[in-house]
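Note that one protein chain is taken out, while the other chains of the complex remain in position.
For chain A:
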């Protein structure tokens, strides 16, 4: 591990003031510290933001504001979250282990890096870690990597469960930074790799996430389901966060679908949603929508299984949610 300086920020603005190139913000450390041990992340300086007063979950009208430093365990256990956004509680509890969730923060969960084996191994090339060095995953081990939105330079996936639920819930990410405050609507926080896979998100240097705000819960039923070969403490092969609201006439009024572990971002299945809304809530319609969404997929030999998996998962989840 490269030697580094450590400082504790007194306030969000103090954290941003302390930022300079080579600085990284430290939340729960469950991913960053691992990456530092591996030599993947080599910050000169850590600014600890885990003890900032950003650890409250507050109701604001019909919205819910979740502080960036709220621990994953506390988020999943919060009565308001459990009552109004059960899908989010489920997603958080599907991630990692109890011990990791006790440490991990909301902002850190959003900003965790891919678990691609090449990214985590400094002895091997990786465009995300060392731009221009190549992507051996495309010819090598991409078993759990992206089938949607990947590029020739990167096929990494975003590993979070929580972020998938937040994408489905249209959460807003509140950011403060050297240029002031701004709000980023959730599916837009993460970006596709393109030819700049080193950039996971649209955040600019020095930006600090201060909160995640949830709009009123979408109508209808919702759930989160995670598929993995090990029953716990494993990243998803594919996961889904979905909501479905069907009128008494059997017509879909509202539907949200987000997929995890299929792309560099929590993948909002907008094509499928568009096809479904205003149409019948039938198995055939669900299948058509799933297939339309996955038409844009570009699977590789070892991850092609994710297509039937994602298709089945969309259909089975919507059938479960349908009245």
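Throughout what follows, contacts are C-beta pairs under 8 Å (C-beta built on N, C-alpha and C of every residue); 3 or more make two chains touch, one makes a residue touch a chain; residues count from 1.
Quick note on the criterion: contacts and distances are computed from a predicted model.
The subunit not displayed here is recorded in UniProt as "Xanthine dehydrogenase family protein molybdopterin-binding subunit", chosen from "Protein-export membrane protein SecF", "Deoxyribose-phosphate aldolase", "Xanthine dehydrogenase family protein molybdopterin-binding subunit" or "ABC transporter".
Interface note for the absent chain: among A:7, A:103, A:117 or A:277, the touching residue is A:117.
The chain not shown here is touched by just one of A:65, A:228, A:274 or A:288, and that residue is A:228.
Contact between chain A and the absent chain runs through residues 1-3, 39, 115, 117, 120-121, 123-124, 136, 139-141, 143, 227-235, 237-238, 302-306, 308-309, 312-313, 316.
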